[in-house]
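Note that one protein chain is taken out, while the other chains of the complex remain in position.
We call the chains A, B and C, going by the order they appear; numbering starts again at 1 in every chain.
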Amino acid sequence: MDGVHDLGGKQGFGPIDVDEVEVPFHADWEGRMWAIAQCARSPDWTIDWWRHVRELIDPVDYLSRPYFDSWAQTHIAAFIDSGELTLDEIVSNQSAAIPANQQPSQDNEDIFAAIEAQAYRFDREIEAQPAYRVGDRVFTRQLLPRHHTRLPAYARGKPGVIHAHHGAHVFADASAQGNEIAQHLYSVVFEAGDLWIEAGNRKDRVFIDLWESYLDPAQD
Amino acid sequence: MDGVHDLGGKQGFGPIDVDEVEVPFHADWEGRMWAIAQCARSPDWTIDWWRHVRELIDPVDYLSRPYFDSWAQTHIAAFIDSGELTLDEIVSNQSAAIPANQQPSQDNEDIFAAIEAQAYRFDREIEAQPAYRVGDRVFTRQLLPRHHTRLPAYARGKPGVIHAHHGAHVFADASAQGNEIAQHLYSVVFEAGDLWIEAGNRKDRVFIDLWESYLDPAQD
Amino acid sequence: MTSFDPDAVSKIHRHLHSHLPSESALRVKALESLLVEKGLVDSATIDAWVEAYSEEVGPKRGALVVAKAWIDPGFKSRLMQDAVSAIDELGYLGKATAHLKVVENTATIHNLVVCTLCSCYPFSILGIAPNWYKTAAYRSRAVRDPRGVLEEFGVDLDDDIEVRVWDSTAELRYLVLPQRPEATQGFSEAALAKLVTRNSMIGTHRTLSPGSEG
Partner (left out) sequence: MTSFDPDAVSKIHRHLHSHLPSESALRVKALESLLVEKGLVDSATIDAWVEAYSEEVGPKRGALVVAKAWIDPGFKSRLMQDAVSAIDELGYLGKATAHLKVVENTATIHNLVVCTLCSCYPFSILGIAPNWYKTAAYRSRAVRDPRGVLEEFGVDLDDDIEVRVWDSTAELRYLVLPQRPEATQGFSEAALAKLVTRNSMIGTHRTLSPGSEG
C-alpha cells in the first residue's frame, strides 16, 4: 500500500527528540494498550493483517496521534471487522453481548511463559529452490501493489546485491490477505548512492529484507 | 522534494466531497488571503520558491489545515525569510517598523488591469536544440532531488512518450533556488499500466509536463 | 533578500507552528494588518481583489469560451491551436493562463485535469478552484483511479472511453472542452454558456444537458 506509513526517505519531518526520558511507558494507558495487544486478538488475525489495518488509519491521524493510540485504533477497527466488537459498543462504551466465560487470570509467571511463547517463527520449508545466491545482482520491482506490501517505496526499481538468504518465510503480502504462502527471503544490500541522489559516492549502505517476488535478476 | 505534498497515487485519503457548495470563498478570510497573495510579495520571490515554501510546511499541518491557511503560513514564512516581517511582529501582531509610504489604493478597474498583467509567460528563447521530438520514447529519471522539483514521485523511473514540445520554459527546480535557467519542456504521456500495477491493460493515460533534465532516452 | 534556503524556512515554519494562533481567520488578519501597517498592501485594494474574484472572474468566463467554440468553428479552431490568443480575444487572458491548452472531450475520449503537486488551476478563466480540487483525496486519486473519482462525481464511463488525465506540473494549464449537449440546435451563445458547468471544464462532469446548470 502506497500510504503515508511508507516513510523511508520522506522529507519534512524535522529533528528527532533525542532527550526523551528513558521509560517503557510515558503514561498508564500506553502500558495497558501494549498489554491488551499481547493478550487479546481474534484467532484469524495475522501480524501482517494487523499492520495493514494500522496503515489504513486516516493519514493525518497516523502522523499526528500518539503511537500507542494508533494501536488502540488498530485493535478496535480489527475487532469490529472480525466481529468481536461493534461500532455501537465502542462508541456507546456498553457491551451489547451476554458476557461469555471470563479468561482465567494470568500471574507474572504465566506472563513470562507467554512472552517466551511469543517467539513466533515465520520460516517454512518449501520445495522451490531459491532463485538467487549470495552475491547475485538484482533489481527491485517498480510497481507497488495497492494492498499491504513490505517493499518500501524508496527501494523500488533499484539495483541491489543479495547479501544473505534466510530460507523461505511467510510472505507478508499474502498473509495480510489471510493466505499463508512461503517464499524465499533475502537480505538485499543497496548502495546509498543508488537510493539517494545527494549520497553521491558516500560508501554507506542500506540492508533490506525482501521476498523473492519483489526481485528481478539484474540485466547484464 | 520528497514530501507529503507529492500526492499523486498515494492511498488512504478517502472519498471526495462532491457536494461542496459552489462559491469562490467559503469564509471571508479565504478571500482576503487570496487577495493578499495577489498584491503583496517580496520582489525576488519566484512562483517556484513560493511553492517550495508551501511544501516545507509541517506535514501534518499541510494535510490537515484548510487550504488558504497554508497560503497564509507560506506568505508569512516567506516574508519572514526575505525580511519584510519578523517572527516577533507576526506573533505579537505589532509592527516594529516605522510605517513606510502606503501603497496607493487600487479600484476595480485597476484590478482588472492587474489580473490581465498576471498572464506571466515562462517560455524563453534558448540556443540549445530540443533533445527529443514528438513520438520519442523516454524514461523519467529515478532519483528525486532533495530540493524543489516538479517530477512527481509516481512518474519516476517510468517509460513515456513525448506527446508535445512546448519550447523552453523557466526550469522550476532552478527557479525555486533563485536562478532563472530555461530548459526544453515537453508533455510526456504515460500508459496507466506503466504507472499502476492494478491498471493492467486499461487504456487510460496520464499526461505530465516535464523538463528535459527529468528525462533520459529509452534504451532500445 | 530571500534566502532560497529550505532549512531556514523549515525552521521558520516550526516556530510559526508553535506560535501562530490556531484559527486561520486570525492568522490572515494578523498578516493583513501588519502588511497594511508597513505600507505593503492597502485594504481597499484587497477589497477590490476579493470582489473581482467573487463577481467577475469565475467559471462563467470559461463557459463562454466553451459556448463560443461550439457555435463558431473559426474560434474553436483558434482555441485548439492557440488557446492563449483565443481567450485574449475575449479579454480573459490573465493569471495562470499565459500557457493555456484546451483538451477536447469526444465520444471516445474523456479528459480530467489535476495538479498532484500543489493546486495549479487556470484562474483567469475559471476563478477560484473548488475545495475538492485542492484536497489530498482528489490530488492523490485522480491520476491513479480516475474512473473511481469520476464515479463519485456521478460520471459513469463506458470501458471503451479512454481517460486522459492531465497533471499540471509546469506552467501549462488545461481547460476541458466538453461535448455540446444534444438538442441544443439554435441555442444562443449565452444560452449555451448557461449549460456549461465548472466541473465539466475540469473533467469531473461529462454529459451536459439543456437542463444542467452553468
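Simple rule for what comes next: a contact is a pair of C-beta atoms (placed from the backbone, for glycine too) under 8 Å apart; a residue touches a chain by one contact, two chains touch by 3 or more.
The shown structure was predicted, so the numbers you read here are calculated from the model rather than taken from an experiment.
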- Quick one: jot down which shown chains the absent chain touches. A, B
- Message: Using the document's contact rule, name the residues of chain B that touch the chain not shown here.
- Response: 12, 14, 59
- Query: Hey, which chain A residues sit against the chain that's not shown?
  - Reply: 1, 5-11, 13-18, 20, 22, 24-29, 31-36, 38-40, 42, 44-45, 47, 49, 51-58, 61, 63, 65-69, 72-73, 75-78, 80-85, 87, 89-91, 93, 95, 97, 99-108, 110-112, 115-123, 146-148, 150-152, 154-155, 166, 169-170, 172, 176-178, 185, 187, 195-196, 203-211
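By our rule, only the chains that are shown with their structure count from here on.
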- Could you see whether B-C or A-C has the larger number of C-beta contact pairs? B-C
- Cα centroid separation, chain A vs chain B, in Å, comes to 34
- When the centre of a chain is set as the mean of its C-alpha atoms, what distance in Å lies between chain B and chain C? 14
- Note on the structure: Where chain C touches two or more other chains at once, the residues are 10, 14, 136
- Query: Among the residues of chain A, which ones contact at least 2 other chains?
  - Reply: 12, 14, 59
